[in-house]
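Only one protein chain is missing; all other protein chains are in place.
Which chain is which? They are A, B, C and D, in the order written, and residues in each are numbered from 1.
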Amino acid sequence: MKLTRSFNRSLWAFHFNSGSCNGCEIEIVAVITPRYDPERFGIKLVGTPRHADVLIITGPVVKKMKDRLLRVYAQIPEPKVVMCVGTCGISGGVFYDSYNLEGPVDEVIPVDVYVPGCPPRPEAIIHGVVTALTKLERLQEGKP
Amino acid sequence: MIGSWELALIVLSAVIVTVYGIVVGLFLLGIDRKLAAHMQARVGPPIRQPFIDLRKLLIKENVVPDNAIAWIFNLAPVVALASSIVILLYLPIGSIYPPLGAYGDLILVMYLLTIPALCMVAGGFASGSPYASIGAQREMVTMIAYEFPLAIVVVAVAWRLAAAGIQDPFTLGSIAAHPIWSVAGPLGIVGGLLLLLVMAAVTPAELSRIPFDTQEAETELAGGLLVEYSGKNLAMFSLSQGVKTLVMAAIVVAIFIPWNISSLVLLPEGVALVADLLFFLGKVILVMFFSVSLVRVAMARFQINQVVSVFWIYLGLIGLVGLLLLMADAALPAAGVII
Amino acid sequence: MSEGEGKKAPYTLPIGPTHPALKEPVMFTFQMEGETIKDVDFAPGQTHRGIEWMGMRRNPVQIVHLTDRICGICGVVHTLSFCLAVEQIAEIEVPERADYIRVIVHELERVQSHLLWAGVAAHELGFDSLLHLTWRVREQAMDVIENITGNRVNYGIVQVGGVRRDITPEQHPLIEECLTTYEGLLSSLLDLFLDDRSIHMRCRDRGILTYDDAVHLCTVGPTSRASGVNMDLRQDYPYAAYGDLDVRAILPDQYAGETRGDVYDRIVVRLLEVGQSCGIIRQCLSEMPAGEITAEPKIAKLLAVCKKAHGEAIGRVEAPRGECLHYVRMDGKESPTSWKVKASSYSNLMSWIPMLRGEQIADIPIIVASIDPCLSCTDRVAVIRGGRRNILTKEELHRLSVEATRRLQA
Amino acid sequence: MTGTILTPEEVVDRFSAKFGTGIQEASIREKREGKKKIPHYTIWIELDRELLRPAIQALIEIRYPHLSVIAGNDLGDSIRLVYIFSIQYGEIRSEYMVTLAVTLPKDDLFVPTISDLIPGAVFGEREKQEFFGVTVTGIPDGRRLFLPRDFPEGVYPWRRDETGIPDSMIRDLWASKRPTDRPAPPVEEKEACEIEGGEEKPAEPRGKGEEEGSQ
Partner (left out) sequence: MSSLPMIPELLRQLMRKPATNLFPAKYLPPSVTEFLHSVASGKAHLTPPVKTPPKFRGKIEYQKDGCIGCGLCVKVCPSHAIELLPETKRIRIWVDQCIFCSQCTDMCPKGGLRMTDEFLLATEDRYEENLIVE
């Protein structure tokens, strides 16, 4: 399967909350509102993983959510990009030790782009998209 | 019998119309998104975004769920797209006479219009997801709901034209050639306006747009009918969505605003053709803006029973009043009453 | 009526935990008949992180930042009620100026939270333009909050003993400007939400919670006020600077002349509270006393004071969603021995059952959203432990990573 | 919303008059905040398990209370449940918190349900069943609330004894994939300062002694 540039310009995102505090959720919704509006880059939030190209995950993975996260990840058709938004999904952050967390997101599924911040500002999330795009472009040029 | 030359012409024009329908349909979707975004104080996507989305969907993996009935699941989008394109062949585009105009009329178009919807129902049921099944049920209910006012519009217009002694009142060609406004008197014009209103309300339902998008309701059914679709199949559905937008707008244009530049201003033939096409596009965009874009950003979604009551009670009544007015309009001059 | 509606056999419809209608994970099971809901059951606890347990292993200064992240929307209320409890145990007297700054941030949070809710509710109804509109105007409150606290969400401004940052005179005009905007916007927002025919159709008489149910199910905040229960901690049990301000609970009959306890009334209450909050902030700004902003600026000393404290106490505040309560018990150790968080949604979740019974599928999103559920608040306590076997082994993880690289390079 | 407004003292008096020695301890705590220092009160009552239901009945006679939450402590050989109510809400500045605390010995861990008196209590009672292992007799809906069905029996997360969360269940997220062999960057030679406080390993805030001491 050849990844073309049109993939980069039409990223549909599915948002998955794997146990976050809602802070990142709000900022993700804030991103789609008029002040930031990523639809100008062709990005939109979709309601089902089947339509998605990007999986946006927030929060450390709670045990109960792990299976669902894996299932959602499997449901997204190839090719796909995984973005982990917010410190606690990246490394646990403030929830650094617990008995009911499965670990940072990258212990469960591979992550392509991390967006640190607690929560990241909306622009930081857009910057995360830009980072993902540069990674895609690099891969499309055949560089590792 | 159709001669071979004529057949070749039809095939050629069908190809042209297909390309035209797809390009203009996607372009309309792009304009719709841009306008909606601007109304919401956003920049919005570039107008060519639907083309990019389509290209992307085509390279994406096409997933068929395990518990789906694969052949129906895969067939539905193809038939939906094909049938929407076929409708276009019966509709006048600008001053071009529809390629199949001689072989079908508005009644046929009405029947054809149900095919894409039926395909979505079949595809929804075949997906094997509870959300898609609920969506499919809702789609059927919606379809039944809006068929009634749509039928009233079609019948009323054709009846009025027939009463005015026009040949083949159901063919779109003759409807376009004899605008209802020029045929009817003042009462009839009021009736016609009511029918236009009904038609404007049927359009978003036909296109499953807010407030009548119960079958796809993202917040309730996670995409409803289309919940399991991805990749190529989803691309087909989004294409047929674009073509249907063009179809519905073209039907409204054909019935209610059929004028062409060339019939008003004398222009050389080639220029007239282009001018008519551009004018037609303008009319289509206008219709789409008022009956799709504006409505979908200005309203909340109805519940399914509200959809039914809106169409059967309110719009049905408005349609009937329009019909009565048109009948009165035709009957009164005939009875010798001068208004 | 049709084939779809004709099928009346009861069936079960599961919704959740990830579903676009639910901004947060919760698992619903509906017993349906056609499109009508016969019965409801739900299982919260999809996002338990064991926050209280973590808190019992950390010191109060660390817990303050943990409480901030119990919930991203109600950041300040959890911190505030935790601090109120600890201050009571350790007998720390909070400076008056800090009380006022706490109230200002608290009310700014209420403004942004209610606007946020209004937008989400509109989205649940499929009315995205209103989502875009409310969130667009909400950004101004976010800017002010960012200016005061240094972050848009998870403010981290409240600390045991006071607040961490002062509101300087240069910030006053900024806040004033924001308040003026909102006071001007309020009437048009009320028009847009409450006069809209399509919203009216979807919200009037939907998801009714009667007065008796509201009282018996212990609901709090706008949810119970919309059912006519006169209950607002800011008037009944004045904490921080609310004793100095004249706050009265907002009930829906003040706008519509009647109380029906439906979704519409909940919109009314929340929108009117935005205006009320603006008034409170204005009053606070003008009456704010000068002085210290914290009882103990030296954090090391503060920790020592907390370490010596013995006893138990309750901190309670009126969050945007209703009463938020923290019970803390400290026994002379660095970390508290008991810490129980009662988020506002914890009290409100039970009200879903009477609200949803007899309604339609289409009403689920708006009714669920109408209590403004905040599940990350509610779920913080319980433990979800090893529910299922770990399906993913190390090899599989490796395989996934390899695939990930391949799929991008393909 | 009508009826006389009681002062906190009157509330306590009513309880002591009604239950006599069944009330082990009753105190009123006052807190004043803001410029005007308007007080608010919390009434703490320790009582026998048998009196819990009658006491709530007595509260309902005063005014239908709002049950905020049921909190609890593990006191070593017993579990103490704290029922936190507020009464007289809706009366300007006259709402009081009333906490009724019952102590339940660990070898006889049960408490009667109050959900017939206050339907909203079911949530809290279900939660106490799973988290403290307290049996709530007569609970209408005894299913687990937050915990999954296959949660190990006999592990109660809020207990501080051997039935609490074992160390094997704890997971350190911060250590995930963190490189451990990263050398410390060189420092310009100055006087290396003493570590204040004499903490041996401050990078490990979970002090071991503290954890053991609390068990």
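FYI, a contact is a pair of C-beta atoms (placed from the backbone, for glycine too) under 8 Å apart; a residue touches a chain by one contact, two chains touch by 3 or more.
Every value quoted in this text rests on a predicted model; they were computed, and no experiment measured them.
Of the chains displayed, those contacted by the omitted chain across the entire assembly are A, B, C, D.
Only one of C:Arg97, C:His123 or C:Arg164 touches the chain withheld from this view, namely C:Arg164. Across B:Ile31, B:Ile175, B:Ala275 or B:Met299, the residue that sits in touch with the chain not pictured is B:Met299. Seen from chain B, the chain kept out of the figure touches residues 35, 37-44, 46, 294, 297-299. The missing chain lies against chain C, touching residues 58-59, 61-66, 68-69, 127, 129-130, 133, 136, 143, 146-147, 150-151, 154, 156, 164-165, 188, 191-192, 195-198, 299-300, 303.
The omitted chain makes contact with chain A at the following residues, 5, 8-9, 34-37, 40-42, 87-88, 90-94, 96-97, 106, 112-118, 120-121, 123-124, 126-128, 130-131, 133-135, 137-138.
The definition used in the following text is that only the chains that are shown with their structure count from here on.
Centre-to-centre, using mean CA coordinates, chain A is 37 Å away from chain D. If you average the Cα atoms of chain B and of chain D, the two centres end up 62 Å apart. Counting partners per residue, chain B has 40-42, 218-219, 222 as the residues that reach two or more other chains.
For chain A, the set of residues touching two or more other chains reads 1-3, 33-34, 47-48, 60, 64, 78-79, 95, 97-99, 101, 107. Only residues 1-5, 7, 13-14, 19-21, 35, 122-129, 132-133, 136, 196, 198-199, 201-202, 360-365 of chain C touch chain B when the two sit together in their complex.
The touching residues of chain B, when paired with chain C in their complex, are 39-42, 130, 134, 136-138, 140-141, 144, 210-211, 213-214, 217-222, 297-306, 308.
Considering their complex, residues 17-18, 20, 23-25, 45-51, 53-54, 57, 65-66, 69-73, 75, 116, 119-120, 131-132, 135-136, 139, 142, 151-154, 374, 376, 383-388, 390-392, 397, 400-401, 403-404, 407-410 of chain C touch chain A.
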